[in-house]
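The block underneath contains the structure these notes are about, expressed in structure tokens.
Coming up: chain A.
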Amino acid sequence: MSAAGMNQKLGLGIDLGTANLLVYLEKKGIIFDEPSVIAFDRESGRIVAAGEDAHKMLGKVHHKISVIKPLRNGVISDMRAAKALLTYVLGKVENFTEKSMSKITCVICCPSEVTKIERDVMIDLAANMNISDVFIEEEIKSGALGAGVDIFKSKGVMVVDIGGGTTDVGVISFGDIVLSRTIRKAGSFMDDEIAKYVKKTMNVEIGELTSERAKRELADMHQESKPLSLKYAGRDMVKGIPKWVTLSTEEVRNVLTPAFDDIVKLIAAVLKDTPPELSADIYRHGILLTGGCAKVRGVEEFISNHIQVPVHVVSNPLTCVAEGTKYLLKNRGDYLVNPLQL
Partner candidate 1 sequence: MEVLPCDNQEIIQFITVGLLLGKHICLYTRKEFDMKDKKNLSVGIDLGTSNLLIYVEGQGTLFNEPSIIAIDKATQKVVSVGHEAAKLVGKTHDKVEVVRPLQGGVISDIQLIREILLFTMEKIFLSDLQAISRLLICIPSEITNTEKEAIIELGHSLGIQQTEIQEEIKAAALGSGVDIFAPQGHMIIDTGGGTTDFGILSLGDVVLSKSIKIAGDFFDRQIIDYVKTAHKLEIGSQTAEQIKVKLSSLTGPYPVDEDGEPLIFEAMGRDLVSGLPRRTVLGTEEIREVLLNCFDAVKSVLLTTLEETPPELAGDLVDNGILITGGGSQIPGIREFIADTAKVPVYLSEVPITAVIDGCKKMLKMTNRHFYSEL
Partner candidate 2 sequence: MAFMIGKQDKAKTATGKNIGIDLGTANILVYVEGDGIVTNEPSVIAFDYETNEVLATGQMAAEMIGKGHHGIKIVSPLNQGVISDIDATKKLIEISLHRVENINIELSESTLLLCCPSEVTQLERDSFMDLGAKLGVRDIFIEQEVKACAIGSGLDIFSSNGSMVIDIGGGSTDVGVLSLGDIVVSESNRIAGNYLDNEIINYMQYQHGLLIGKKTAERIKIEIGSLREEIKEPRKTFANGRDVVTGLPRKIFVDEEEIRDVLVRPFESVATMVLKVLQSTPAELSADIIVNGIYISGGGALLDGIDEFMHKRIGMDFHISRRPLTAVVDGTKLLLKNRGSYFVKPTD
């Protein structure tokens, strides 16, 4: 695995996010950054839409279209759909043919705690696409690299990635992960909680897209946030007809707090198991926050208030994992090779 050997192959980095799929291709940069959704025509099997277009269809399709989210909780739940999605993405690249597939080195980023089977499935995915050279890395490692952190120093870095399907918490030092944990509570879970709340207290069913939008527009974990109320439409569960509901930032905050509490608990647990030298680094330099939910207003304060450690949201929370694959491809995950210096 010499550096020279690398140059003949094209690097492909995949952030298989539950919410969003990001694909990085060497020399082209990030070629895809859209929701991990794909829509098929049921009869012919043809792809009707992928990414953003397919995402818009959630909850709106007729029986001829089936909309699939190939990833659940960070792992592949529908191989066929996952493959179709990736093939579609790669198919959009200019001059990218079937033959090109065999000349690819691929890194797939996954949540920190995955089973062997889940891992194997990811390798199968690559194999199904005729990619023989594939390796798996943890998202938090890639995220840290993508955020511009030099993880190769012997200095402890804690990364908290609150994504769509999973929240990963890990400590990295000297180029590799020291310890890491995952809970399957993240963005999607929060959307569901909002929907459940509306169902329970207002007897109205709202769709996925609506609860997602509500989270985006109203989530604010600051204790004294500016009060804001917005209207959303759903279906009255008793009468079955459409109905408006009003949600406020306060209600949303109350709904999301338990989830964030669990995240805080996870961080605390990891800190507890962190070797003391590294914890010292972390206390000193703070925790890095990445992932979509890092963008929720007030989340830094919420976590730091509970943990008593400074928390910093990276500058590119949504794309850092994909950007990090650039470097991982260079050193193939080898902790001894610092790709930042290549």
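How were these picked? Simply put, all candidates are chains of the complex that A comes from, given by their letters.
One rule holds in what follows: a contact is a pair of C-beta atoms (placed from the backbone, for glycine too) under 8 Å apart; a residue touches a chain by one contact, two chains touch by 3 or more; residues count from 1.
Remember, it's a predicted structure, so these values are computed and weren't measured experimentally.
K.L.:
For chain A, which of 1 or 2 is the touching one in this complex?
P.N.:
2
K.L.:
Residues of chain A touching candidate 2 in their complex?
P.N.:
41, 48, 56-65, 205-210, 232-235, 239-244
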